[in-house]
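Please see the structure below; I have some questions.
Just one protein chain is left out here, and the rest sit where they should.
Going in written order, the chains are labelled A and B, and every chain counts its residues from 1.
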Amino acid sequence: MSNTNNKMPENLTSLAELEDAKLASSDEQSKSQSQIVWGRFLRHKPAMFSSILLVIIAIIAFTSIGYGPLPGWWKASYLEAGVVVNGGKPTLSLLPTWLGGSGIQWGEHPFGQDSVGKDYFALVMNGTQKSLIIAFVVGIVATFIGAIIGAMAGYFRGWVDEVLMRITDLFIVIPLLVLAAVLGQIASSSSGSIILLALVLGLVTWTGLARLVRGEILSLREREYVAAAQAMGSKTSRVIFKHLLPNTIGVIVVNATFAIAGAILLESSLSFLGFGVQPPESSLGLLISQYQNAFTTRPWLFWWPGMIIVAIALSVNFLGDGLRDAFDPRHTGHRRGLFSFLKNRKDRA
Amino acid sequence: MWKFILKRLGSAIGVLFGASLLLYILVINAGDPLSDLRESNAENREYLMQQRIDYMNLEQPWYLRYWTWLTGASRCIIGQCDLGRNINGIEVADLLGNAASSTLRLVFLATVIAAILGIAIGVLTAVRQYSGLDYLVTFLTFLFFSLPVFWAAVLLKEFLAIGYNNWLANPQISIGTSIAIGVVLGLILQMFLGGSLKRRGITFIITAVFVPLILQYTLWLNFYRYPQMGPAVIVVLTVLLALSATAMSVGMKEKKVLYPALISAALVLVAYYATFSLLQNANAWVLIFGAILSVVIPGLVGWFMGGRLKRIAAGVSVTVGFVGAGLTVIDHLFRAWPGFLEVKGRPIATIGSSTANLKGTFWDHFLDNATQLLLPTILLAIISLASYSRYTRSSMLEVQQQDYIRTARSKGLSERTVIFRHAFRNALIPIATIAAFDFAGLIGGAVITESVFGWKGMGELFITGLRAVDPAPVMAFFLVTGTAAVLFNLLADIVYALLDPRIRV
Partner (left out) sequence: MSTMNEENYALSFDDLKVTFETSGPEVQAVKGLSLQVRPGEVVALVGESGSGKSVTSTAAMGLLPSNAKITGEAKVGNVNVVGLDQGKMRKMRATDIAMVFQEPMTALNPVLTIERQLTEALELHGIAYGGEATNRAIELLTMVGIPDPAKRIKQYPHQFSGGQRQRIVIAMAISCDPRVIIADEPTTALDVTVQAEILDLLRELKDRLNTGILLITHNMGVVADMADQVAVMFQGNLVETGSVDQVLMNPQHEYTQRLLAAVPRLTPVEIDETATHTSATAPVGRELVLEAKDLVLEYDMRGSTFRAVENVSFNVAKGEVLGIVGESGSGKSTIAKAVLGLLPVADGTLAVKGHNLPKLSPKEARKIRKDIGVIFQDPAASLNPRFPIGECITEPMVVHKVGTKQERINRALELLDAVKLPRNVINRYPHELSGGQRQRICIARALTMNPELLIADEPTSALDVSVQAVVLEMLQDLQRDFNFACLFVSHDLAVVDMLADYVVVMQSGKAVEQGPVKDVLHAPQHDYTRRLLAAAPVPDPVLQAERRAAWRELNATK
C-alpha cells in the first residue's frame, strides 16, 4: 500500500502502469538502507540522550586529567597524596544559593578525597578512562572474532559449522566470569597493561555474537540474491563480505554496543575481585572494591565510581536499544534482535 | 525424542571434557603457585616447598597432572570422587560438599524466582505494549542490566538489611510516611492492573486510602515484632481466593468449579487444626509431604467433581489448596518470629550463609536460613529477572503476530484464552533455551555475590584457588558448575521437547 495513492492519476486502469507512473513521478530523494537507519536512530530520544551523555563523560574523562603525555585541565593528580580537607568531603555543589545550597560550583575536590588525601575526581576520571578503553577494545575484538566465526559457520555449514559451534560451546559452558578471571590473572601477572587485559577479555566474549551472526547468515544465505550471486560465479569471499555480512550489520552493530556495556561491567567485576586492573593503576571496579567498607563513614568514595559505571553502562544499553529499533523498525521485538540483546547478558556477571 | 536428548547429552559431555582441559591449562599457567614461599623467610622453606610440590604434583608435566585430575574426577560417576588436594594439602572433595550445596541452593532459588516473576512481567508488558507500565519496566530492566552486581550488593546490604534491622528494633512509621507509601503503592498498582481511566482511578484511591490505615493498624498491633494471622484470617483469605479464582476462570455460575474450590478451602481449615501440633515441631519432610498432599487432594476433588470442566476445576482447587497450605506455614512462621528475634536480634543478615551455633526449633533454623538467603537471592533474582522479562516480552510480541493467533481470535476466543492457551505456550519455547544459558551466567554472578556477602561457597573456593594458582579447587568449581549447566541444558531440552510437538514426534 502506498501512501501516495491520493495524488495518482485516476485514469490509469492497470496496476503495472500505475506502479510505473508512480516511480516515474516520484521525486523523493533516494535513501540507502544506512541513511534510513541513521534517520530513525536520530529520532530515538533515549538513544540520542544517552549518546550525548556518553560523549560528555568520555570528553571529561580524557581531557580533565589528560591522557598519557597529554596534559589535562584538571590540576590535581590521581597519584599525589595531599592534605585531607574537611574530612575529604566532596566540594561539588549543584544547589544554587537561592535554594539554600552553597551555589553551583566545582570547588577544590569536587568528588572529595580518599583516606590519604588523593583527589577523588582525578582518581575516578582515571578509572573511567581505563574502563572506557577496555570496554571499547573488548567490544571491537569480540565483534570482529564473533562476526568472522559466525559467518564462517553459517556460510559453510557442515563440519566447519560443527567444529566452530562446539568451540563456541566450550567457551559458553565455562561461566564467563570464571574464564575472564583466569585470563585476567594471566594477563595481570605477565604484564600490567590494560590493553592486554582488554584483548584477553575480547577473546572470551565473542561467543554470543558468533551464534547470532551464524543464525542470521543461515537464514540470509537462503535468500535469492545470494543464490543469484553464487550462480553468476561470485567468489566465496565476495558472497560473504559483499552480500551476507553487510546485511547482518544490524545484528553486529547492536551487539557490539551490548558487548561494550557487558565489558564495562565485566572489567569492573574482575577488578573488584582482584583479577583485573591492578594498583597503582585504578579502575572503577577497583575503587569500589577498595572503599566498599567506607560506605557508612565516607559514602562518596563508594557512590561516585558506582554511579559512573551505571551511567556508562546504561547509556550504552540505551544506545544499543535505539540502534536495534532503528535497524528493525517493526518495533515489536524482533526475535533475533532481542536474542542479541540477551546473549551478551547471559553470562554477564 | 530420546534420541534427540541422548545426542544432546553426548555432545554436552564432549564439550565439558574439552572445557575442563582448556580451563586446566589456563589455570596452571596463571602464575607461580610457589611465589609466596619463594619470598618467605621461614626456616623450613625448602620443606614447605617440597610439600606443596607433592600436594600439587608440580614435578609432573601438565598433561600428567591433568590426567591425574581427570581420572580422579571421573570416579565421581561411581561415587568415589578424588578431586585432588589443594595448596594446603586438604582434600578438595571434602571442601566441596558444603560449598556446592549452599551455592547451588542460592542459584537455583534465584533462577526459579526470576523465571516465574520475569515471565509473568514479560507477558504483562507484552500484552500492554507501549503502556506506562511497559515503559517503566523497560527502564528498570535496562537499569538492572547496567548495575554492577557488587555495587548493588553493598547498597542492598546498607539500605535493606541494616536499615530494616534498625527499624525493626523499634518499628515506627509516621503518618506522613505511611500516606506517601500508600500513594506510591497506589500508583504502582493502578499501572499493573490497568483498565480504563476510571478503573485506574478507583484502584489508586482505594490503595492510597487503605495502605496507610493498614500500616498504622499493624503498627498499633506491633505486628512487625509479633505477627499473627490465625485460622480465621486463613479461612477468609482462602474462601476469597476460591471465589475469585472461580469467577476469573469460568464465572460464578459454574457450580462444578465453585464447589470443589470451596471444599478445598474447607479442607485447608480442617488441615490447619489437624496438623497444628505436628507443625509445631516440623521437619523438612513434613513440609514436603504436606506440600504434596495440598496439591494432590484438592486436585482429586476438583477432577472428580468437575465433570466436563474437570481440568479447570482441578486447577482452581489446587491453587486454593496450595495457597491455603502456604498460609498455614506462614502462620507457623509468624508464631515462631518473636522467639526467633530473641535468638537473632538483627534478622536480615549480611554475612555468611547461616548463623553459626544458632540454637532453636526447626522454625528458627528455617527463618535463619531464609533471612540469610534473602539478600543474595534478591540480588541474583533481580538481575536475571530483567533478562527473563525482556525475553518473554519480545517472544510474546513475536508470537502475537503469528497467523494462528489470528485464527484463534477469529473463533471468538477471549483475549485471555488467546494469550494463555495459544500465545503463551508458543512463546515459552525459545525461553526454555534461555533458561539454561541464564543458569550458567548466574553462577558467575553468584561468585561475586558470595564474595560480597562473605559466604563460604563455591565462589570462595574458586577465588582463593585462582589467587594461589591452585588448579584443584578451581577445577572442582568447574566440575560442579559445568555439570549443573549441562544438566540444566538437558532439562531445557526436555522442556523444549515437551512444549514443541514438532520435536517430540
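Please note the rule applied: contacts are C-beta pairs under 8 Å (C-beta built on N, C-alpha and C of every residue); 3 or more make two chains touch, one makes a residue touch a chain.
Here the structure is a predicted model, which is why all the values come from computation and not from measurement.
Student: With respect to the chain omitted from the figure, which of B:Arg45, B:Lys255 or B:Arg406 is a touching residue?
Tutor: Going through B:Arg45, B:Lys255 or B:Arg406 one by one, B:Arg406 is the residue touching the chain not shown.
Student: Which positions on chain B touch the chain that was left off?
Tutor: Interface residues of chain B facing the absent chain: 307-308, 402-404, 406-414, 417, 421-422, 425-426, 429, 499-502, 505.
Student: Which parts of chain A face the unshown chain closely enough to count as touching?
Tutor: 1-6, 8, 13-16, 18-20, 22-24, 26, 30-34, 223-225, 227-235, 238, 242-243, 246-247
Keep this in mind: only the chains that are shown with their structure count from here on.
Student: With chain centres defined as C-alpha means, what is the inter-centre distance between chain A and chain B in Å?
Tutor: So the centroids are 30 Å from each other.
Student: Mind listing the chain B positions that touch chain A in their complex?
Tutor: Touch list, chain B to chain A: 11-12, 14-16, 18-19, 22-23, 26-27, 29-31, 129, 142-143, 145-151, 154, 158, 383, 386-387, 390-391, 393-395, 397-398, 401, 430, 434, 437-438, 440-441, 443-445, 447-448, 451-452, 462-463, 466-467, 469, 474, 477-478, 481-482, 485-486.
Student: Which residues of chain A touch chain B in their complex?
Tutor: 166, 169-179, 181-183, 185-186, 189, 261, 265, 268-269, 272-275, 285, 288-289, 292, 295-296, 302, 306, 309-310, 313-314, 317-318, 321, 332-335, 337-338, 341-343, 345-349
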